[in-house]
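Take a look at this one; I'll ask things after.
Just one protein chain is left out here, and the rest sit where they should.
Note that the chains take the letters A, B, C and D in the order they are written out, and that residue 1 is the start of every chain.
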Amino acid sequence: MKIGVFICHCGSNIAGTVDVAKVAEEVGKLPDVAYSTDTMYACSEPGQEGIIQAIKDHNLDGVVVASCTPRMHEPTFRRTVERAGLNRYMFEMANIREHVSWIGKDKESNTQKAVDLASIAVAKLTQDRPLIAKKFGVNKRVMVIGGGVAGIQAALDCADGGLEVVLVEKTATIGGKMAKLDKTFPTVDCSSCILGPKMVDVAQHPNITLYANAEVDSVKGYVGNFEVAVKKKATYVDWTACTGCGLCTEKCPSKKATDYFNEKIATTTAISIAFPQAIPKKASIDPEYCIKITKDKCGVCEKLCPTKAIRYDMQDETVIEPVGAIIAATGYDLFDYTRYGEYGGGRYPDVITSLQYERILSASGPMAGHIKRPSDGKEPKNVVFVQCVGSRDKSVDRPYCSGFCCMYTAKQAIQTKDHLPDSQTYVFYMDIRAPGKMYDEFTRRAMEEYGARYIRGRVAMIYPKGDKYIVRGADTLAGTQVEVEADLVVLAVGAEAAKGASNLAEKLRISYDKYGFYMESHVKLRPVETNTAGVFLAGSCQGPKDIPSSVAQGSAAASKVLGLFSKDELESDPQVASVDIKRCVGCGKCIETCPFGAIEETDFRGEPKANVIETVCQGCGVCTSTCPQGAIQLQHFTDNQILAEVNALCQQPLVTSFE
Amino acid sequence: MELLDQLKEKIKERLPELDVVIGWEQGFDPLHATPLFMRTEEDVDRLVFSPLCVHNLASHLTGLKGKKVGIVVKGCDSRSVVELLQEKLLVREDVTVFGLPCTGVVSLKKIKHALGGLDKVASAEFNGNELKVSAAGAARVLPLNEIAADKCGRCQYHNALLSDVFVGAPVEAAAEDNYADVEAFQAKSPQEQAAYWRDAMQRCLRCYACRNACPMCVCRDHCVAQSREPHWMTQQDTVQEKWFFQMIHALHLAGRCTECGECERACPVGIPLLLLKRKINKEIKELFDYQAGTKIDATPPLLSFKVEEENINERGW
Amino acid sequence: MAAKYLKKENLVSWLQTLAKERLTLVPRREGDAVVFRPFAPGQDIPLDQQATTPPKAAVFPQCEPLLAFKYAKDPENPGKVGVQVKEKLGDTPSVVVGCRPCDARGFLTFDRVYDSDRASDLNYLTRRRNTLFATLACDEPASTCFCNWVGSGPADAEGSDILMVPVEGGFVLEPVTEAGEKLMEQAPLEDAGDKAALAEAVKENAAKALGEAPDLSQAREKLLSLFDNMDFWEGVSAKCISCGACTYLCPTCYCFNITDEQSGAEGVRLRTWDNCMSYLFTMEASGHNPRPTKAHRLKNRVGHKFSYYPDIHDGHIACCGCGRCIKSCPSSVDIRQIVLQAIAASAASE
Amino acid sequence: MSSSPTYAYYPGCSGQGTSLEYETSSRAVCEALGVVLHDIPDWSCCGSTPAHTVDHVLSAALSARNLAQAETLTGVEGIATPCPSCLTNLKTAGRRMLDPQFKERVNSLLDTPVKQPLPAKSVLQVLFEDVGPAALKERVVKPLAGLKVAPYYGCILNRPPEVMEFDDCENPIAMDRLLEALGAEVVPFPLKVECCGASFGMPRKDMVMRLSGKLLDVAEDNGAMAMATACPLCQMNLDLRQSQINATSGKQHNMPVFYYTQLIGLALGLDKRLLGLNKLCVNPKAALQAAEQATAGAA
Partner (left out) sequence: MSAAPGNELRIIGFLCNWCSYGGADTAGVGRMTQPTDLRIIRVPCSGRIDPLFVLKALVNGADGVLVSGCHPRDCHYAEGNFYARRRLEVLKRFLQVLGIDERRFEYTWVSASEGQRWQEVVQKFTERIHELGPAPKITPDQMAMAETMAAQPR
């Protein structure tokens, strides 16, 4: 082979503590190295041109650059060698900056280490083979999982961009958490007024197919060609017939059904429509409470329904949707505050969650917008807000900040004063986190204009005293304990990963953090991509987010999908496993261990053999280290490539030396 | 009826539906049995069964893929069949297992030590718990427990674990295996251990009898020991290379080895190879509470994982 | 020189003398095996039985560097790389003491191949010419011995330089070649006297104990006639596990493989033992393998030894009858049986 | 049941003085319910509250000596003690000694080293787990019907949870269930695990007045006629200091403060002398009579 080696100075970053000229000289002695030099900035325009020129001048068939981490510039240099006519995989990089010059003090040792690392790269390159990406077609349909504001935004943007969209929503209506909110910060404008039109757009958009009351069952395939099985859960109402007139809900005699939309502060009928602006505005039956389904009596709704839409015998149904990309927008759930025994653990009726309070505040909520205590219906005078319930608390394994609680607490304090001018609000907080546009001003208004008393400290205990509650906490600014007598306590419960999030992640083969939030490809630079090609993230499933951020991410994910679909064919990464069919004995151990189900058994002249589905393979190489005879090799990280590297560092002496 | 006669009868019953049945017959001298491939009733008449039937016939199974094969197994041999089935390297319907109870087989090496050589054996006869041998003109009586294979002394599975036809009365006994041999070897210093392997590996011929006798070595013809793609080993006859092959063999058998000891028995230059595999088995047992070749529906431990490993104590690095 | 007598207690001092001038290989017990190793004073020399391995490696090492090479770069133009080559020859004078007649005779099979009119293998020849054999005649055959089948016997001196016949209290040494005679000169010998007669008796008894050898004269043709009878070969090879124990322990198997290994700028070309029982032995680059099954391969081993080789080498059978392939076979495959079966089978089919 | 639950018993110093009635009633109740207690021979002080603030090893050694003494007893499944403070020290010492190095340091201070620390439990835990409310209920001869009682566990019986490993640390229910089994009416008492002021009775009497006063206030607000405690110090602050609290706050509490074992003893009809009701400062007679009348009236 003829290998060119380029040792980068990186200004003084490398050259300061590594004798780069010496490295170039030493590496130049290797038999396969035909050209070796040092260069000031390999990644700069002249640096890259130098590499291209050397390839041409010396007829090189491979290049090693020893510079910074390959995680930074490997793609850059691959393009460089490609411009010079080499295959992009005939390139190796040695990291002599992060792994050498920046961490070692002794120049002599650093220089030797740099020589070694460059030699490893040369050794590997001698085993490199040109790899060529395969092309495959793309199904330009996208599935959005989750119909909250992020999912709605993503669906609408994709649909407006001309893509066919399948929107899958777990509950009976889209709208998500935002639909439950009364007002939004920092403008205190009506939540449903701004979300409602978007929901209607979804319902009416010709490119959007909406499956409400449905969940993703399984995901097969790969980017460009997924096959998603969607389970449509039985609603016991034929939605093609239902007009959403609501007659059934008025007459349903079973009125104790759990009202999930109203966060269980009220009950609803067994057949119900979540709320007046629900999309789709269709009735569905809660089979747990339906008298007809549980006891085979009643049947009122069936009799009343003008379009004869009631189907008591309806079963779950699964539909297969072929799509090319998937956006996960599954949102969040609320922290279960009953884990805080000191706040009553759910025993006190007037200690409620912030989202329950939203439903109380909402004019279309069960209390029609009048603030009343759930226990006795009395108007509260002192309302105490407790922040960071399930946020920034290691003791309940929620060390993270939920991000939006400070703001909605301020908003709720303002609204409380608006609704009940005689009321007094108290807010126990740890720090006020209001970094958004107009956010800090907003919290100031709550304090200054609406008289909310902010107490900096955590609440230690809430206990009833008579028909009131004593909220005891620290006032860390005053250095004292405080006790506030409250009529109503609102807990600013934090956000946690949606129930079932990890389950869905496993179906989508994306990773999630220890709290169940989905992992983006790169915290800063690839915020809506995942490590599974073709799967994107939007909204709070990636981490708690307020509405503006969720909407922004919805749009960002949509633009990623539109970008992906702007090509008719995609290229697969050729760094995938490949089977030497002659060596394969068909034992299936690779199939057993592949984390991606990317290996299948095929029949080759009557013998079972392993076959890699290249578009599914992610290139981890577990199969290669599993196969005893090395018949399946991860391209670009083959046994021989790694062995060459090991041998470059320590090889037993040959049985006889030349001399 | 004698066990052997019963066995012959059962084999003859099933023979018409089978391509071949593997058993043992008398070999070239009175101490050596040799594998017998029975296709006719006359072949069956040559069948023998005694503590001299040391071979694990399961090693021949994967080579007979696609054929209807009957196989006579001792308890230990049956584990190999179970493991092969578990790894889906055999088709259950194609294998008919004639299971036997076994009280132990001999170690020819031990007999060799006792007699000072095996070259001149004139006769050998089992009498209860003794072996009567005459060799080089002298007669000797060897108690079976002194010449039994090591694996028999710690045998937990005297009766075939899997059989389509079980012949004879099951043996009740089951010994404990506390891996005392491994513990004892482990107690040596690393220097002593290294010297031990260096000396033993020096005489390795790289004949790969250890590999080819192994019932679980199914790669045989494609073994990495001789391939250039991948090029794990050179053909240099250094101790490092020979030793490294044994490491490869042991690790490729991790969680799969049924400890039949064929590797060690087959070695023409007497390298104690089973120790390496037993060490790994000991750890597999401790780490994953798993013994290869005991359950057809288990998953080999190194082809699976648990998110929380009970017994892997990560060392807090 | 006539036969001389070497007292058992004088053997070591003779070996010490030999070891000063030559690499002196003697049997040594290692673990459960007896192998040929350089003589060291004070060591125990097991001579009562045939060694586990033959002294084949003394002349034909398991791994032998044929040459070493080195890439040298043009300092002016690093892209220009030259290769320097140095041939490696093993020319250490050696002597093997205590091998058996069959062991020494095995090299005759080699010689016809590596030292012929058509080809001469310098690496082999250099070692061959520098290695002498002081062979110990057998007093009693093992159950696996069949040297008399292949035209030899327990006191066959062909291929040896000295024949040592074991008698009560020592050995009667008979010089076979001039070189052997020279070696004997350095030994503390006594006149054989009446020991010579004892030695003759030992030889006679041993030959008698081997019994009558079957007639193998038809084997050549009959094996050939069975070439396409794969049923026969599948039958006899069924218990074979395709390992290389038989061939690597065989004093007459001379096949090898050649590989290059490189470390940095230096490399070696290695000749290593190979064996026809291995699937890879005939594996072709195309992926085609003319001997895909062990039946094909065992056919080759038996056929080569008893038919194809004799065919082109004046009827010399490429087997010395040492019996190691039987004794050390993990499955006790018995080449004698196969040959006899072949003769019988083709007789039946005729 | 195979055999009676058997424990090494650590009485603690308070039991020899200020909480003699807790000690005697605990023993009586255990005996009546078939829990066998063997006194730890030659037991010594657990170190109480000061020791661990000075030196962890020395503090652990104090309890470790008792752990070692307990190991001389045969057939015991653990150590039982009525006093939460003693329990904390025993459990903490046992837990710290899981660290072999710490254990070695502690053992080096002892004549007889601790082999394997026995698990320590409160008598309450023993009664709740080994006897249980259901079995207790069957043994009741004189139900405490009509007695509205606030269960007060004190701040350290269940905390820190990783050491005490019993019941919910914010809302424990073991005593509630036992008292309910006796027929008593357990009133909701949100301050079950609040601090009574503990040993600040000496240096900061005002603090105890305030904290214990609040406990009494809330108990009364919730309709309690009496309180039940499981801790000698809590009982002392609430009972002995009740008149001082009244004097400070100007309130008129007359709230008897029982050890829960006394109440169990009453319901089981045990010998009054063993229950030591006469040792209580706030006379319980009125409350007990009121309860009786209420039941009688209802009947």
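Please note the rule applied: a residue touches a chain if its C-beta (ideal position, glycine included) is under 8 Å from a C-beta of that chain, and two chains touch if they have at least 3 such contacts.
Keep in mind the model is a prediction, meaning the values are calculated, not measured.
When the full complex is taken into account, the listed residue touching the unshown chain is B:312, out of B:91, B:141, B:174 or B:312. Screening C:30, C:261 or C:334 against the full complex identifies C:30 as the residue touching the chain left out. If you put the missing chain back, the residues of subunit B touching it would be 182, 185-186, 190-199, 202, 232, 238-240, 243-244, 247-248, 250-251, 254-255, 275-276, 279-280, 283-284, 287-288, 301-302, 305-307, 309, 312, 314-315, 317. By the touch definition given at the top, subunit A reaches the unshown chain through residues 69-71, 95, 97-100, 102-106, 108-110, 112-113, 116-117, 119-120, 506, 509, 511, 513-514, 531, 575, 593, 595-596, 618-622, 624-626, 634, 637, 639, 642-643, 645-652.
We take it that only the chains that are shown with their structure count from here on.
When the C-beta pairs in contact are tallied for B-C and for A-C, the bigger tally goes to B-C. If you average the CA atoms of subunit B and of subunit D, the two centres end up 65 Å from each other. If you average the CA atoms of subunit A and of subunit C, the two centres end up 70 Å from each other. Centre to centre, using the average C-alpha position, subunit A and subunit D are separated by 50 Å. Each of the following residues of subunit C touches two or more other chains: 63, 261, 270.
Within subunit B, contacts with two or more other chains are made by residues 236-237.
By the touch rule above, subunit B contacts subunit A in their complex via residues 87-89, 218-219, 222-224, 227, 229-232, 236-238, 240-241, 252, 299, 303-304.
If you check the complex, the residues on subunit C that touch subunit B are 30-33, 35, 48-50, 52-53, 61-63, 140, 142-144, 235, 238-239, 241-245, 247-249, 257, 259, 261, 270, 272-273, 275, 278-280, 294, 326-328, 330-334, 336-337.
Across the complex, subunit C meets subunit A through its residues 63, 65, 68-71, 73, 78-79, 81, 84, 86, 88, 261, 263-268, 270, 287.
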